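Complex shown without one protein chain; remaining protein chains in place.
The first chain written gets the first letter, and so on, giving A and B; residue counts start at 1 in each chain.
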Amino acid sequence: MNSSANSTPALAIENLHKSFGKAKIIRGVNLKIGKGERHAVIGPNGAGKSTLFNLITGRFPPTSGKVRLHGRDLAGLAPFQINRMGLSRSFQITNIFPKMSVFENVRCSLLWSKGYRYSFWNMVSRSQDLTDAADSILEQINLTARRDLPAGVLSYAEQRALEIGITIAGGANVIMLDEPTAGMSHSETDYIVELIRTVTEDKTLVMVEHDMGVVFGLADYISVLVYGEIIATGRPEEVRANPKVQEAYLGAALEAEH
Amino acid sequence: MNEQDQITTDPTKPAQRMRAGSMTISATPWIVAALVLIVLPMIFTNNSAITIMNQMAITIVFALAYNMLLGQGGMLSFGHAVYSGIGGFACMHIMNATEFFAVLPLPLLPIFGGLFGMGLAMIVGSFSTRSAGTVFAMISLGVGELIAASSIIIVAFFGGEEGISGDRTYSLPFFGIEFLKQIEVYYLISAWLMISTLLMYLFSRTPIGRMANAVRDNPERAEFLGYSARWVRFYSFIFSGFFAGIAGALFAINYEILTEENLNTTSSGVILLVTFLGGVGFFFGPILGAIVFTLVQTVLSLQTDLWAFYAGVLFVSTVMFFPGGLAGLIMMHVPAFKFGKARHLVLPYIRTLLPGLITILGLSALVEMIFHFRHAATGEDEMTLFWTTFDSHAVFPWIIAIVVTAAAFWITRRNVPGLVEAWHKANNFSGGRT
Partner (left out) sequence: MELVLVNLIDGLVTGLLLFMLSAGLTLIFSMMGVLNFAHASFYMLGAYFAYQISLYMGFWVGLLVAPIIVGIAGAGVERYGLRRVHQYGHVPELIFTFGLALLIEELVQFIWGKNQMPFDIPEVLNFTAFAIAGNSIPAYKIFMIFISVAIFIGLLFVLTKTRVGMIIQAALSYPRTVEALGHNVPLIFMGVFGVGTALAGVAGAIAGPVLGTFPGMAFVLGSIVFVTIVIGGLGSLWGALVASLLIGWITTFAKSYNIRMEDILNGIGISTPEYLDDNIFRDLWTITSPQIADILPYILMVLILIFRPYGLLGKRDA
């Protein structure tokens, strides 16, 4: 069993389709993402990247096709069940608990994985390991100084960092980030990229990203999604050299980049 | 913002010191509260005062239970009286089950009330907590109306129109106390008030209590953190039902009678009003609301027939202008106190609030006069208002009332900008946030 588990990809997507009414958004995506891989999904606007993300994480049900996490079919599972199987995601539009303190945001994200479940017999503030774990995550995402402020008053970049903190806090081994650097300045982007690099050490990372600098800096593998289909998958340099990709998307983007 | 034991301090302070602060739950407020509860009946010794205090304590427990839903879980219920009512009716039946009641010490009775409230909440919650928001509110209303209406039909349990009455003194004496005297009942209710309040406070610090806040603010995010929003709501709901049931049991012990009134939408509406008035954003809000509401109700209902009208005006203006309630108003001033600038607010406050108060009194005088003018029996032209007796059909009193009100309003309006300016000055360190 152990040897076969090693060869099972962390995430396997098989012939995935999704239509909204008549509009076919995802048209037969196949993808395997190995354990410990950093995989970026890129593609022009409207290619269906966010939809793909939402299908994988159980936010929308697929029209047909399968998603497997560590070999287990995710069909029909609710987001919280998928999360408990070790998959965690961030959102393109910042999705935190704005009225709660920064510390509280992180602590809530730790509760399930620390085994507190629906318990009403122990108090969170009494649990030293919970507090320490939350504080160490705050340190990682560099928000210790903001610890007790309501999350809603943080700057945009800080909220994005908090979002990543919440996403990784639960100790999931598959992390999915939806455009983590969207709307950020250059220096903020550098900061977030460094952050992602450190917090996803030894984990499987799947990300959707627009910023080519980020993609080539972080990703081990890149998949290019165009009109709901993956036209190329491979190492960054292979993808960069792929004529189909250059034609569809990358060339123009790279020219703009440099 | 709605954290109680974690004080929002300026970010420059080292986190280490803060950590020590949030580790322990301060015992001081609890000890003070217990002392106040013990001492109160020694100051207000007459029976009517104790009656009011009992009523207050019961309302506090109920309002806190209600706020577990509304404030902490974001669920708006229009039929929460049903859960306290069921607890109360169950306790009345236990009181009437002579043999069982004879071996049960009265102080344990509320536990049964709580369990019945919780039981009903489990049944209803199994389908109503699927979503928060409008659908939840509608189901709560439907179920509330259904049970209130059934109470007239199912006479065996609810006693029909007359309700069910019993006698608390048939219980097993508790250390020789038979609860014949009002003061003994007061201490029983106060003890349960302390216990329930503490338990509800502690609940808000447990993992499920914290997640209730998270689900309230952002159910989707909570689901992606491994928690089922529905189960989190369900747990909040049944615990709220439990403490509502305890409030119902205390009502049964205090009044020894329960009727359809304890279940109906009016009671549910009152508890919503009390909770919202006190402020849903803070744990102590409902306590404040229950105290103020019971006092105002007692005082005003003795003075005027229009008290429900004033309550309605107060409620609507609270929702419109102070959605944080009384607690929110108080907590707004915390930053000013921290910067040591609160004293700069005293004078502007007096300048604005004093004429403001006169405006409100003047308006209510006019309201009373109109009411008297329209509805008093023919021939009864005299009315007494603010210790003055006058003829409501004469012109002169009307002129006085109108002039005083208008003048006070004008002064209030003139002084408001000064208050606003003082407010901004007093909160200047908070980086623009007020």
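Keep in mind that, in the parts below, a contact is a pair of C-beta atoms (placed from the backbone, for glycine too) under 8 Å apart; a residue touches a chain by one contact, two chains touch by 3 or more.
Only a predicted model underlies this, so the values are computations on that prediction, with no experimental measurement involved.
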{"item": "Omitted chain - touching chains that are shown", "value": "B"}
{"item": "Of B:E145, B:E184 or B:E256, the residue in touch with the unshown chain", "value": "B:E145"}
{"item": "Residue touching the undisplayed chain, where the options are B:L76, B:V185, B:V232 or B:A249", "value": "B:L76"}
{"item": "Per the touch definition above, residue among B:I38, B:V155 or B:L172 touching the missing chain", "value": "B:V155"}
{"item": "Missing-partner contacts on chain B, residue numbers", "value": "70, 74, 76, 78, 127-128, 130-131, 133-135, 137-139, 141-143, 145-146, 149-150, 153-157, 265, 269, 272-273, 276, 306, 308-309, 311-313, 315-316, 319-320, 323, 367, 370-371, 374-375"}
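In the analysis below, only the chains that are shown with their structure count from here on.
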{"item": "Whole-Å separation of chain centres (CA-atom averages), chain A against chain B", "value": "44"}
{"item": "Of chain A, residues touching chain B in the complex", "value": "57, 59, 78-80, 83-84, 88-89, 91, 95-101, 103-104, 107-109, 111-113, 116-126, 128, 131, 135, 138, 144-150, 153, 166, 170"}
{"item": "Residue numbers on chain B that touch chain A, as the complex places them", "value": "1-3, 5-9, 11-12, 15, 18-19, 22-25, 202-203, 205-211, 213-214, 217-218, 220-229, 231-232, 235, 239, 433"}
